[in-house]
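A single protein chain has been removed from this complex, and every other one stays in its place.
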Amino acid sequence: MTLTPVLTAHWDEPDSYTISGYQRHGGYTAVKKALKQAPDDIITLVKDSGLRGRGGAGFPTGLKWSFVPQGDGKPHYLVVNADESEPGACKDIPLMLSNPHSLIEGIIIASFAMRSNNAFIYLRGEVPHVFRRVNSAIKEAYAAGYLGKNIQGSGFDLDVVLHAGAGAYICGEETALLDSLEGRRGQPRLKPPFPAVAGLYASPSCVNNVETIANIPYIVNNGVDWFRSMGTEKSPGFKLFAVSGHVNRPGIYEAPLGITMRELLEHAGGVRNGHKVKFWLPGGSSVPMLTPDLLDTPLTYEDIAAAGSMLGTGTPMIFDETTSVVRAVTGWLAFYKHESCGKCTPCREGTYWLSDVLHRLEEGHGTEADLDKLVEVCAQIAGRSFCALGDAAATPFPAALKHFREEFVQATTTPANESFDPAAATVFAGATR
Amino acid sequence: MTVTTQLVTVTVDGVTVEVPAGTLIIRVAEMLGTAIPRFCDHPLLDPVAACRMCLVEIEGQGKPQPSCAVTVTDGMIVKTQHSSEMAAKAQAGVMEFLLINHPLDCPICDKGGECPLQNQAMTAGQGETRFDGTKRTFPKPINVSAQVLLDRERCVSCARCTRFADQIAGDPFISLLERGAKQQVGISSDQPFDSYFSGNTIQICPVGALTSAKYRFRSRPFDLVSSPTACEHCAAGCALRTDVRRNTVMRRLAWDAPEVNEEWNCDKGRFAFPYLTDGRIQSPLVRDEDGNLIPASWPEALRVAAAGLKKSGASTAVLTGGRLTNEDALAYAGFARKVLGTKDVDFRARAASDEETSFLAHHVAGSGLGVTYADLEAAPSVLLVGFEPEDESPIVFLRLRKAALKGGTKVYAIAPFLTAGLAKMKGTLIAASPAEEVNAIVGAAGYVQDAGSIVLVGERAAQTPGLLTAVSALVTSTGAKLAWVPRRAGERGALDAGLLPVDGRNTTDIINALGKDIKGLLVAGVGSDDVAADIVAGAERAEFVVSLETRHTDITAVADVVLPVAVVTEKSGTFRNWEGRDRSFNTVVPTPGALSDAEVLGEIASAMGEFFGVDPQFWNSAAKPASGISEPAAASVGQGQALLSTWRHLLDNGTLQEGEPYLAATARMAVVRVSPATAAKLNLVDGATATVTAHGQSASAPVIVTVGMAEDTVWIPANSEGSALGLPSGTVVNVSGGAA
Partner (left out) sequence: MSLTQETREKAREIISRYPQARSALLPMLHLVQSEEGFVSADGIALCAEELELTTAEVAAVATFYTMYHRKPAGEFHVGVCINPGCGILGGDEIWKRVSDRLGIGHDEVTEDGKISLERIECQAACTHAPVMTANWEFLDNMTPESALEVIEKLSRGEEVLSTRGPRVRSFKENELTLAGFEDELVDFGQADAMMLAGLNRAKELGQSAPKGTL
């Protein structure tokens, strides 16, 4: 399958992040087109395109927009989820660095469609360089009359505020994000009410991922058929695949959904020379790991699900045979423990427990009974926690155990760092020590 | 208003019932007698579904659901732990998680024996832990206030306490801090959890994480005998539970009374009870020839009392104070009017006026159950006159706050400044100095036009001439409902019993006439700091004084006969709360020889050879006084002067709060409030000490310049440390500032 640079098409131009760089390639023509249409028609267009949310869950975007009640007299809010904190996910950050205006243009069109006059971009705090780019893009858009009052003479008003988070993975969860944006602890909210009914400031709101929104101008400009000419029936369009790990050319690859991992891996220069894939994760640490025999699975929501994992953020991580899966899983659990918001018992205490046992395993202390206990503890978290972070935390271990049980058994007596020389797994392998 | 509630059919563990749509599953289960274990759930707090203990299976849903947060829908089939393996396993899993970091120190924990965690660990737990790691520990315990301590390792992060503080009390001084496994309840070091309602958090904490300094380590639940009681501190009428061990009250809790205090009470009601035992009068006292009060036998004391009262007869006045039970109040009324034949009776141990007498006689006395808490909750608007609910009737405050936040009730207050309490009710201030209150009432008519609107008037309104007359006119013209909210638990009962001088003299006039045409005084439960007129001097002038008291006071010190009476725990009785609702209680500490006021009065009467019955229908025959309109006095404020506005903080130097240092430490400090313009006029600086003087009284406190406050007015609490002026609102006072 061919690569299809759309969002990334002009990142090699030094001014790709400026409004002039963006406009050189048709930027802000979609918004002019959209503002002449009826808002509902845009929602229909997005529905017809089949665009699915790029934040991880793959929820149909047009459908989500249509949940925002219209004519209810309340303010509506579009909130862009730019929290990108999922381990392995690294697509929104580069996108906002090099093509922030696609996001801004998408925000204008989406807000117009949902009759929102205020949009917020909730950006994870740890990226000042991206903060500058997005802030500047907003300023440029105001100056050019794409934001503010009576945009392009349409009578539509929109203000966009860029908001920096402060270090909390949970704030990627949309209701935690809303609480955080309201100046509270980023803990998820009870649903219902759903954000579409009572979101930001208890008003109808829509939370979308950066990449999702950045797709919009291209769909508006080029149409449903163009969009659907890429991808599959259930997973139409293209996607930013960020390939990382033990590959020769890690990086951002834009391709239609449905490209296989093997094809992507080839584009990425293959696994490090002399090594082979041990396991891979299609989209973040929160999805079950897969083994090399499934490299030919098309990267679509449906095919990856059928293979026993999830497409997630669509940012595959590849690990070769030098990697200790025990160490990887222990590291991820340390992450979930660190990031658990603390609100619900299963996630708060479960990640504490899992992390505790795994840590000992990594150091070579444990019993086989510990492995069964870990499986049970995961089962006590999954499906019982308040939000999907708990489910995510309960994912890595059972998947890893399924494929690499012997390795975990070995870890009960031998430290992971003895079974697997950590130096061999580094990208600078051999260069040190 | 007709409410049509849609009913839905739901099945829980095979039992099908119809319940109103919107009911939470956990409540439906309760109705059916099925206890689903829970920690974060509390019926009066918004659901959070955080602890995950209450998970149940709902047919058609792949994952167990929190029954405390999911409302039933028609046809829903719910299976609890009793009929679903999924639910039982989910609950057992959560219980195991809750215990991995719990210290399991039940043997030394206050909650041991009455602990939801302990109990549910028995039913839903595994018996043995599979966790063999290192438990989370915290240096223990921390004081979140002088009164409330927190052992963080026992906390299960249910957030009941923090939600209570935020949602119910409006005092979010405790919060969940940190994140994840480190999450913990805490305060910020510069603002302790000084809330009038802090004790409720101890009670609703489902583990032993929050304990009270007063009760900590003092008793075990199974050593306690618990009795339902009614609170004697204010007129709110809270249901309490009093826990006694070996005839000593160990603690008091808020008890469940949905129509009154719901499940809350204030810290005064909870903690202020050492007075029940400290400083009690042990035996009757009689003054001897040398003028010394010496212990006497009951027959001797009764004989002297009877003889003296027989002599003073109809020229005896009876001052009863506002703390009597209905039963005792009726006895005083009967004794005064029938045995002594006097009309000079008054229960008002506080500023009172003939205008108020007339107002109470016409609007309140004998009126039965009037405006209720439920009415407050349903009211479109409520106007407060001479009444600061948070300080003067805390449960009224809680209910009004709930009404304002949940039901959109608009609260207006005619007051000198926007109080913290009013802000917490999202209320609107109608700023008025004592001299402007009457006009403010006239202007407030527009706020209480809607049907169901309510005017709440406090006892302090009697301090402002003309105010009660204006209130009376307001409710007549607008049709608003009216309720009078006195401060003390016994005032409404005393009023209904006939202890209002409809045809006699009021407290002030009585005191002034002592030693003149009033020869004798029968006095109960009145403190010298309660009344403006000098009652001690009055008592000294009187020929004969009989005091019925529980503890030594400066009035017992000058009485001729002192007869000890029972405190609330030693007798049964009834308090009639501000609504007109009777709140009865039984003896919880049976004390041989303890006699109620009514019993003592009966004994005196028989020693006098008299017999009296009580007349509960006094108001049917009472001659109602003509409405005595008082002309508002034109207050003239000179240079360096302002009009005093004052009321009592809930926690202050009140005698019934004595002996409870932890509680006292959470009291609000005395401050002097003035508007910015008045501050400038009086040369007062924010933070500097100001001194307020008048009539030889003086009080000092730091200044808080208060934006939006009525002009030419100075506010200072009436009875806090250093601030007890003993003067009513409206007094012209001199104000001078000191250095910062």
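Worth pointing out:
Every chain is named by a letter (A and B) in the order it is written, and numbering of its residues begins at 1.
Definition applied: a residue touches a chain if its C-beta (ideal position, glycine included) is under 8 Å from a C-beta of that chain, and two chains touch if they have at least 3 such contacts.
Bear in mind the structure is a predicted one, so any value in this text is a computation, not a measurement.
Screening A:315, A:355, A:380 or A:410 against the full complex identifies A:315 as the residue touching the chain left out.
The missing chain, though absent from the display, is touched by one residue of A:36, A:149 or A:184; that residue is A:184.
Within the complete assembly, A:4 is the residue of A:4, A:81, A:175 or A:235 that touches the hidden chain. Within the set A:254, A:303, A:349 or A:391, the residue that contacts the chain not displayed is A:254.
Residue positions on chain B in contact with the hidden chain: 171-179, 186-191, in rising order. The omitted chain makes contact with chain A at the following residues, 2-6, 8-9, 11-12, 14, 16-17, 25-26, 29, 75, 84-90, 92-94, 97-98, 118, 124-129, 131-133, 135-136, 161-169, 180-186, 201, 218, 221-223, 226, 229-230, 238, 241-246, 249-255, 267-268, 285, 315, 317, 319, 323-324, 327-328, 331-332, 335, 338-339, 341, 422-423, 425-428, 431-432.
What we mean here is this: only the chains that are shown with their structure count from here on.
Averaging Cα coordinates per chain places chain A and chain B 54 Å apart. Across the complex, chain B meets chain A through its residues 47-53, 55, 62-64, 69, 90, 93-94, 96-98, 100-101, 130-131, 133-134, 136, 156-157, 176, 178-183.
Within the complex, the chain A residues that touch chain B are 168, 185, 190, 337-346, 348-353, 356-357, 360, 373, 379-380, 383-386.
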